[in-house]
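Dropping the structure in here first, questions after.
Here the complex is missing a single protein chain, while all its other protein chains stay put.
Going in written order, the chains are labelled A and B, and every chain counts its residues from 1.
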Amino acid sequence: MDMINLKIDGLDVSVSKGTTILEAAKELKIDIPTLCYIKKLNEVGSCRVCVVEIEGKRGLQPACVTNVSEGMVVSTANKTVRETRKNILELILANHNRECLSCPRNLKCELQKLCNEAGVDNVYYEKKALRSPVSASLSIVRDPGKCVLCGRCISVCANVQNVGVIDFAYRGPQTAVTTPYEQNLSENSCINCGQCIEICPVGALQEKDDTDKVWSAIDNPGLHVVVQVAPAVRVALGEEFGMPVGSNVEGKMVSALKRLGFDKVFDTDFSADLTIMEEGTELLDRINNGGKLPLITSCSPGWIKFCEHNYQDFLDNLSSCKSPQQMFGAVAKSYYAKRADIDPAKIFVVSVMPCTAKKFEAVRDEMQVNGYREVDAVITTRELAKMIKLSGMDFTKLPDGTFDGILGESTGAAVIFGATGGVMEAALRTVADILTGKDLQDIDYKEVRGLEGTREATVEINGMEIKLAIVNGTGNAAKLLDKIRAGEANYHFIEVMACRGGCINGGGQPIILDKSKTEEVRQRRAEGLYGIDRSKEIRKSHQNPEIKELYADFFEKPGSHKVHEHLHTHYVKR
Amino acid sequence: MGTSVCNCKSEKFKQLELIIAEHKDQPGSLIPVMHEAQELFGYLPLEVQTVIAEGLDVPLADVYGVATFYSKFTLQAKGQYQINVCLGTACYVKGAQLIIEKVADMLKIKVGETSQDGLFSLDATRCIGACGLAPVMTVNEKVYGQLTVDKVEKIMKEYLDTVGRDKNANA
Partner (left out) sequence: MEDIKILSARFGKIKPDSVEEYINAGGYEGLKKAVTMQQEEIIEEMKKSNLYGRGGAAYPTGIKWEQAYAVKKDPKYLVCNADEGEPGTFKDKRILAEDPLLLIEGMTIGAYIMGAKEGYIYIRGEYSAIQRIVKSAIENAKKAGYLGTNILGKGFDFDLHVVSGAGAYVCGENTALVESLEGKQGRPRQKPPYVKNCGLFQMPTILNNVETYSCIPCIVNVGGERYSSFGTEFSGGTKLLCLSGNVVNRGVYEIPYGLTIREIIYNLGGGVKDGKKLKFVHLGGSSGSCLPESLLDTRICYDDLKKNGLSLGSGAVLVVDDSNCVVDYLKAVMEFFEEESCGKCTPCREGNQRLLELLEKLSQGRGTLADIEKMKSIAQTMKMTSFCGLGQSAPTALVTLLKYFENEFIEHTAGKCANGKCSMNSKGVN
């Protein structure tokens, strides 16, 4: 490989041809500050925060998009660079609503960090550019007054998710990141995935805060408030309290929820096992009885909305199973209500989700059981952390608590739902046992694991070849469906998760301040989930004793009429 | 009345479909289509942008981005007489500011506005390359140069008289 030799801040470094100055500096442990730059996603060189001086070159050059050349001499922090960078940050800050103290991003804001490090202590100017007012959908709040026009959200929305509901508009001081005619995101094909929130360097994009709804339910003595927690939450919540990425904080989380005042603390993992019972049955039924194939998973509400907008010819391929969140609500307000002898009208179901699209899913018309809303309030991992902080608990020192029965038991198959490939693997574990009639011991389907955007595998079970595909990120899903449409690919079963990496990287998860660590964080959160799976005594959904009890006592068997009434749904063209 | 407007509108949308069909397979066709659409409708309302987006298979957000980026595209209906006064530097040093103030005063509208009867709209424009005639203004495609406050008063009076006469004729 061609190597290029250059000097950065007086230090020699040799890197391969085509490396940027930013990357070369990293080799020397020099961190050149960046704002708009996200590797491979938003390499636009527009914010100019990363400018450096190159000997013999006029002006300063952006380190993020300038490639190294032989003999280059770079200064990343000399007087000119420091002063210029400070000027640029001051210019950005001047049009940014500086409400840091009340901003949800306080202390997790990249601009705040950059300005602090660059010593921007004063904003000289008086005027503020006119920006559109705050607008909120059911899931996402946009605050143009805080937008720094880096364009990262545009890139994620268009290029990763293939959604493209926001773009730059206007120019000069009116330049904005916006929807057409400043539409609310609920008026267009936004899928509520919240990836724009995760990528936003500041507080211009946030989840719609629903913690007040939860607090008032808790404070209402007439309500029986139960909470369910999705798998991916437990391996990320600790980050909000300074714990290492990927830490499993399930026990502390359960204790915290109990102290917050929930009457019962249940587990979405329970209903994830239930989902596998139903979806596994559905898959076998479709294969054996000539049903519509491929069967495509339906756990991810961002993906569902994407499909409803853009791939309507695939709506019949979607599993009719409700997502674990909704199955939980349906069971809580029927089976649990009956068993606990509580009026379902008095039961208030709260979900803690790694996801912003779940807020939308919960209010879909279809998501009702016996006339009751299945889920009454959805908060994200971040919102739960906020509630815990507000209540003054020292989270890291809490004792380990355990989930309540009869909706609290779960298996290793359920917890891996939170990582891409997890639903597939969980389903395979159950389907394989059903097809072979055995209790198979070799249940680690490594071929479906991994963080790549699209993966394919073929597994053979009892002489039956099952062709599988796993995609994460709706952009990857779109590419795969295009191939199927064109007749270039076909499968029996496809798992789709709207977000890259699956729910562990959902739009409601803790913000990763250093975006260059995103991949690593995803990896470690996923490892956290697989670690829990390994440590579980029961690792197959159909062996969950509470699930067995549920069928024996209430639903009779998977796919029964009653099951269909409670746990299955349909989709609409949008 | 309502139906005739409606028919005329659907007629225009039919024409828009034709414009789109004509350009669809050419690369970079978005802006030419938007030019023609604006010529047809006088401006680019949301429904027109939506048809263009769907017809050319471009996200609506992109169409809106283009519509707002370029100053020639407008989201609001303009007057029958579109008056643009050049405020480029060559006109500016020749007193263009006084000219635009005079026009605004006579039409009783602010710069950037359209009169309520939909007859006149007034905008300040960047240099239109008629610096040899500075200060200049244009009314639709007609260029008026070497303006003075007196001269512009006379010109505007004529326009006002014309529309006044038209009104009488109609009545």
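What we mean here is this: contacts are C-beta pairs under 8 Å (C-beta built on N, C-alpha and C of every residue); 3 or more make two chains touch, one makes a residue touch a chain.
All figures in this text were calculated on a predicted structure; none of them were measured in a lab.
Listed residues A:Val44, A:Met393 or A:Leu435: the one in touch with the omitted chain is A:Val44. Looking at A:Pro133, A:Gly172 or A:Gly463, the residue that reaches the missing chain in the full complex is A:Gly172.
Contact with the chain that does not appear here is found for just one residue of A:Leu28, A:Leu41, A:Ala77 or A:Ala94, A:Ala94. Considering the whole complex, the residue from A:Thr84, A:Ser137, A:Gln206 or A:Thr268 that touches the absent chain is A:Thr84.
Residues 27-32, 34-35, 58, 62, 65-66, 69-73, 87-90, 92-94, 125-134, 141 of chain B touch the missing chain (whole complex, contact as defined above). Seen from chain A, the chain kept out of the figure touches residues 43-49, 51, 59-60, 62, 65, 80, 83-84, 87-88, 91-92, 94-95, 124-127, 129, 149, 168, 170-175.
Definition applied: only the chains that are shown with their structure count from here on.
By the touch criterion given at the top, residues 158, 164-171, 174, 178-181, 188 of chain A touch chain B in their complex. Across the complex, chain A is touched by residues 46, 49, 59-65, 68-69 of chain B.
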